[in-house]
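What follows is a single structure, and I will ask about it in a moment.
Removed: one protein chain of the complex. Kept in place: all other protein chains.
A, B and C are the chain letters, set down in written order, and residue numbers restart from 1 in every chain.
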Amino acid sequence: METVKIGIIGAGRIGKLHAENLVRIPQVEIRAISDIFPDQIQSWAESFGIPKVIKDYQDILNDPEIDAVFICSPTHTHVSVITEAAKAGKHIFCEKPISFDLEQTLQALQVVQECGVKFQTGFNRRFDHNFKQVREIVEAGKIGEPYVIKITSRDPETPPSEYIKVSGGMFIDMSIHDFDIARFLSGSDVEEVYAQGAVLVDPVFAEYGDVDTAIISLKFKNGALGIIDNSRKAVYGYDQRVEVFGSKGCVNIKNDLPSTAEVSTVDGVIADKPKYFFLERYREAYVEETKAFIDSVLYGKDVPVDGNDGLQAELIAHAAKKSLVEGRPVKIAQVTPKEINLG
Amino acid sequence: METVKIGIIGAGRIGKLHAENLVRIPQVEIRAISDIFPDQIQSWAESFGIPKVIKDYQDILNDPEIDAVFICSPTHTHVSVITEAAKAGKHIFCEKPISFDLEQTLQALQVVQECGVKFQTGFNRRFDHNFKQVREIVEAGKIGEPYVIKITSRDPETPPSEYIKVSGGMFIDMSIHDFDIARFLSGSDVEEVYAQGAVLVDPVFAEYGDVDTAIISLKFKNGALGIIDNSRKAVYGYDQRVEVFGSKGCVNIKNDLPSTAEVSTVDGVIADKPKYFFLERYREAYVEETKAFIDSVLYGKDVPVDGNDGLQAELIAHAAKKSLVEGRPVKIAQVTPKEINLG
Amino acid sequence: METVKIGIIGAGRIGKLHAENLVRIPQVEIRAISDIFPDQIQSWAESFGIPKVIKDYQDILNDPEIDAVFICSPTHTHVSVITEAAKAGKHIFCEKPISFDLEQTLQALQVVQECGVKFQTGFNRRFDHNFKQVREIVEAGKIGEPYVIKITSRDPETPPSEYIKVSGGMFIDMSIHDFDIARFLSGSDVEEVYAQGAVLVDPVFAEYGDVDTAIISLKFKNGALGIIDNSRKAVYGYDQRVEVFGSKGCVNIKNDLPSTAEVSTVDGVIADKPKYFFLERYREAYVEETKAFIDSVLYGKDVPVDGNDGLQAELIAHAAKKSLVEGRPVKIAQVTPKEINLG
Partner (left out) sequence: METVKIGIIGAGRIGKLHAENLVRIPQVEIRAISDIFPDQIQSWAESFGIPKVIKDYQDILNDPEIDAVFICSPTHTHVSVITEAAKAGKHIFCEKPISFDLEQTLQALQVVQECGVKFQTGFNRRFDHNFKQVREIVEAGKIGEPYVIKITSRDPETPPSEYIKVSGGMFIDMSIHDFDIARFLSGSDVEEVYAQGAVLVDPVFAEYGDVDTAIISLKFKNGALGIIDNSRKAVYGYDQRVEVFGSKGCVNIKNDLPSTAEVSTVDGVIADKPKYFFLERYREAYVEETKAFIDSVLYGKDVPVDGNDGLQAELIAHAAKKSLVEGRPVKIAQVTPKEINLG
């Protein structure tokens, strides 16, 4: 059996998650994981049979045996790591967003293109059973031409304030997943964005010029309209719903629940809250996205979510930010660097 | 416009309910209502424009203008009232059960037949939007041959003990509706019954030789099997669900709710309890059953639920009682009076 | 029993509906109904016991016995009828919108105020069991401070093109109900509107400068955000859902269905489509709104939906129209006539 040899760069929550999923894929061999505090992950790495924990990610890039890297380091490091990895001939799986800066994202993707390595953006939701099913129903024409795409995406709790500070803001940090899903479900790029935002949950967001509640209206190139509503805090759990309304009908998904149990008492009929947060809700989707990447590397298939998908979602995020600041709709063309020609 | 002139016999809860529904039907004129305590209903009758409140129901039977009567007096009076009404040439709508005694029920129905008047049994659930829909789906063959009929029927609160005492027992008083629905949904008579019962809710039921919880297994003549589960007390409200499972699928109905609102909080996702009891749940069904009876009288149509339907449900109730007492399955044939020949 | 004597002006679909509901209220006496084609409604009127069908609505205003009028004539006639009715001392129930012109609406409401008659705007949805329940849950604080109000409102079929032509456009004709519900559920006036619109269903809408699909973003004065999505055609039926998301939770309502039956077959689990259109869906709400108006007249209570409610919804509609035309968010203040001072 042929195997893909993997190096993982960054052993935070998401780096560990990918590692734990990768060890369960027979065709994968994890060669090393890097972290700036290697001692802290040593015993975790051992328990999963990861042979090498290193401090400097460049040791991974310099290992000629390694075929592909998972970039799970902080966002501000992505561009340089991508660039070096691509030049070292490694296939790349990179967490979202690629960067906070469109020019830099573009530059990194151009290097990737020149080096001919595969590049997958970490939009895990495309691999979720519910979102995939909606896409299949839309694609099969069961609801006809899509008219309106509606996305609800609410986190169960606010991140720590030190994270808010460096997150890049709600649109690039959180809504970016919804921007990608909007493109995925509609099968169309976005043309114009209008964003409303407010600080309703916690004043700390205002301190960093950020919002915690937002409604983003979209116009798609294919003529459809879209709405995304985001909140940093839904006390009842991670709220992840979408709806696509079209000429022949409507498809919508409800939240996944820990169990289907319903309890009827004098107080009402009580069902479970949604699965708590992304780790619970998208557990299988994370597995599937890594499998898809490994398949692409192993069998020369196209990656299912490429660099352009990452870039397009960032363009929408930047347009949303500009719209919020300027209080008016903003066209994607107005935030797009001139150099864009990624096909 | 032709009208049907009605007399109502008995002004308890159900008599009043029928009266209030009848006044809203343009083709109906209520001529009189009788009650043994006429003074107590005088002002109620006035507010609904009922012109005459009388003590003796025979004044209704003697009124040559009256076309039809609603018999809403206590069960033990039904047989004699039916007999007299039929002989007076009045069409009859009679509340369930027709009587507590099979021979007497039979005797009353024979008089009805001889006199050629219409006779409708008050099985309101057949007129409910949900039950009707299930019947239509079964009849249209959408679930193929029915294999299993399942009925859940639970009251929200126990009746007063003075009622329990004279109710005739759970099977003839409460389950009788489910026995009728079982025949209605399966399109078949019942052949054999096995009843389990228990006193779990309130020991008062044991005092009167009654049960408050029961599971009744049915074998239908067409080969299908059935289950009914009954309880005198479901704290969350009136629980009225059915399911028909067959060769091509399954149809089931859920409870009707006061609203579709769902509240998601830290405590879970909370929906409304079922509509409280039969007055709320079957409000429209009661309207529809009286409309159907009036239509039958006015246009010479067959009644939708006839005397035989009343009798068949009583046969099942008696078989269930015998089964419970003797701890074994009982065939309907074993409780059927020899004289039965109602077509 | 005291009664309210009613005249109905206009016997189109909605005028007939109100008449049929009013005849069932014991405290109401319908004295007359007017229509420009009186012959066409004569037999309908008789069947409901309405004694007088007239051509000229001023005969209603001149009848000193009549306490109150229902204005159900075409929108362009509302202002003059309101003005005359108020001057004749009649209490007024008026269908939405009050007028197509804000200055005229304002003028009519000022006459109403001066004459001291009651004025109820025909926003029926406030009386619906589901919407009322949401409002009660929000008002009781069960979801905390409202952050986001989401409204989906889609019609099952497009109106005839002759109607589209004179409808005043989607916002004033259709979305106006949603604008009212947005205020009702949030408990706040609206400050700013941004509207996206498209012609996706039928090119006929473009002919009249109208749209058939719209997404309207709202900012409320209390800081909450809102989204309304409208379509002139949802092939699966009348889609009427709302959601209010807040600091302590979220409440949402689903569509009302003709039955709760679910059929499971090889093809999937199939449930009923929503009730077809407003006549089916809001049947009870129409009854309740007339009862509430009659109660206000009879017992001197405040009307539950007043002229200002009508005006505020129109302001939002005009702002939405302006936003759509100008491609930018529009503040309510920017479309508000200076004279407004209705308290």
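Rule of thumb we're sticking to: a contact is a pair of C-beta atoms (placed from the backbone, for glycine too) under 8 Å apart; a residue touches a chain by one contact, two chains touch by 3 or more.
These numbers come from a predicted model, not from an experiment.
Tell me which residue among A:Thr77, A:Thr158 or A:Ser264 touches the hidden chain in the full complex.
Touching the chain that is not displayed is residue A:Ser264.
Just one of A:Ile66, A:Val193, A:Val211 or A:Cys250 touches the chain that is missing; which is it?
For the chain that is not drawn, the touching residue is A:Cys250.
From the listed residues B:Ser34, B:Ser188, B:Thr213 or B:Thr260, report the one that touches the chain absent from this view.
Reading the full complex, the residue touching the unseen chain is B:Thr213.
Which is it among C:Thr158, C:Ser264 or C:Asn308 that touches the chain not included here?
C:Ser264
In terms of residues, what is the contact footprint of the unshown chain on chain C?
Chain C touches the chain not shown through residues 234-237, 239, 264-274.
For chain B, which residues lie in contact with the unshown chain of the complex?
Its contact residues with the unshown chain are 145, 147-148, 150, 152, 154, 194, 196, 198, 200-201, 213-215, 217, 219, 223-227, 229, 231, 234-236, 239, 245, 247-250, 327-329.
Under the stated touch rule, tell me which residues of chain A contact the chain that is not displayed.
With respect to the unshown chain, the touching residues of chain A are 1, 24, 26, 47, 129-130, 132-134, 137, 142-143, 248-256, 258-266, 272.
By definition in this document, only the chains that are shown with their structure count from here on.
Point out which chain occupies the most central position, where each centre is the mean of Cα atoms.
Centroid comparison flags C as closest.
Nearest whole angstrom, what separates the Cα centre of chain A from the Cα centre of chain C?
Centres of chain A and chain C (C-alpha means) sit 42 Å apart.
Just curious, how far off is chain C from chain B if you go by their C-alpha centres, in Å?
Taking the average C-alpha coordinate of chain B and of chain C, the gap between them is 40 Å.
Pull out every residue in chain A that's touching 2 or more other chains.
In chain A, 234-236, 239 touch at least two other chains.
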